[in-house]
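Let me begin by handing over the structure; questions about it come next.
The complex appears here without one of its protein chains, the remainder shown in place.
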Amino acid sequence: MKKAFVPLAIVTAVMFAYAPIAIARVQYESTMLLVQKIFYFHFATWMALTAAVTVCGVASAIYLFKGTPSADRYAVASAELVAIFGAFGMFSGSLWGRKAWGVWWQWDARLTMAFMLEMVFFGYLLVRKYGGPGAEKLAAAMGIFGAATAPFIYKSVDWWRTVHPQTTVMKTLGDKFPAAWNLVWFCTAAFLLLFVVVLVARVRLEELRAELDRLYLAAEE
Amino acid sequence: MFLKVALLVLKKDLAIEAKSREILYTTLFFAVSCLLIFSVAFVKEGVPAEDAASGILWIALAFSGTLALGRTFERERYGETLRALLMAPASRPAIYIGKLLGMVLLMLATEVVLLPMVAFLFRAPLFARPLMLAELLVLGTVGFASVGTLFAAMLVRTRTRDVLLPILLYPITVPVIIAGVRGTSALVQAPPDEAIATLWIGLLTGFDVVFVTLALWTFEPLMTE
Partner (left out) sequence: MARRMFTCLLSLALTVTASRVLAFQPAAQGDFVPFVGVPPDQQMPAAPLVICAYSFFLLLMMFYLWTVWRRIGKVETDMRALERRQAATGPGLGSNVR
């Protein structure tokens, strides 16, 4: 596992170096032209965010019920990544929306729920920081609830008529616009790899902190 | 046995509350003062903004509910009764349900006072479909209170509990509030849009089941040190 880290990091870096070139080269989408190109990273970041939310939810549940310390480390690392990917997702969506819909922000179901999900995980980080001793468990509860509401975000756009493109768009993209389809999945793969690489690095930080605490305790004896 | 414990906890809370009625009155008056503040924002030249009533109702409910949650568990913390409850040989989920029922009853009492006031002050025909409105309110209250009781109980030992409760509670209960507001708006329209209100009632039921199940599942490990 540890040995795979550097090769994975290199692969990720290469993919991200290639991505802008591929994005610049792909054809324009017929109705939205240039600004639609934000979609490649926008979609990918939300996929990475979903992965992060799932990891946080599962790790939080494991930590709450089994007390495994490593689960707690994965939970906090993925919560930070949810905040990062979510911030970029909302920012890129806002820029795209300004051009495509004419407004920076819309209070439709999916955007509201996405914002809410971001706030849940910011709450997670705040509880961990200011919750005092034993805050890891409280944060784990937040992580579980946040992960439970995430499916509603994905499905919400299918249940209500909104400005946001429906999830069926992705399915038709494969038939109508294969170059874009391939590029979208390439970018998604790049983002997921990035998520894994950064997650491992962040978990390493937590492991080092735990080691330091153990050393302090041992020194006091 | 489970139900007996829950009802016992509820009876205890009601008995304590009946003596001083402190939380009931303070919550009610806080909700009404929320209405006053909202009137400043939403009333232009003496005429309330259209459709503001449903939002105002639910926000006043959310704010006063948060306050009531904080006060209820502060009382438990002060008397150290929460620790006593947890040490009792009773199933933890039953204790949770007991506290939840108490909270729901308190919020329903607030709603009984708020509804006529909102209808009166903001000129909203809230009572056009009373049964559906009642369904919406009960389901919404249960959804909000289920998450609130869990979070308030788990935060009782934290120093920054007063500020962390709203921060944690509001994002999680946003779906419930959205469903409540949109459902109430649908019912306030002329003529009331029953189909949309039914949709939101259905979704609220789903949220409630998910939240109550999750809360029951996580209450025990959260309350154990």
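For reference, chains read A and B in written order, and residue numbers begin at 1 within each chain.
What we mean here is this: contacts are C-beta pairs under 8 Å (C-beta built on N, C-alpha and C of every residue); 3 or more make two chains touch, one makes a residue touch a chain.
All figures in this text were calculated on a predicted structure; none of them were measured in a lab.
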item: Residues of chain A (touch criterion as defined above) contacting the omitted chain; value: 20, 29, 31-38, 41-42, 45, 80, 84, 87-88, 91-92, 95-96, 98-102, 158-163, 165-166, 168-169, 172, 194, 198, 201-202, 204-205, 208-209, 211-212, 215-216, 219, 221
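Assume only the chains that are shown with their structure count from here on.
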item: Rounded Å distance, chain A centre to chain B centre (Cα mean); value: 31
item: Partner chain B, residues of chain A touching it in the complex; value: 64-65, 109, 112-113, 116-117, 119-120, 123, 126-127, 130-132, 134-135, 137-138, 141-142, 144-146, 148-149, 152
item: Complex interface listing, chain B residues touching chain A; value: 147, 150-151, 154-155, 157-160, 164, 167-168, 170-172, 174-175, 178, 210-211, 214, 218, 221-222, 225
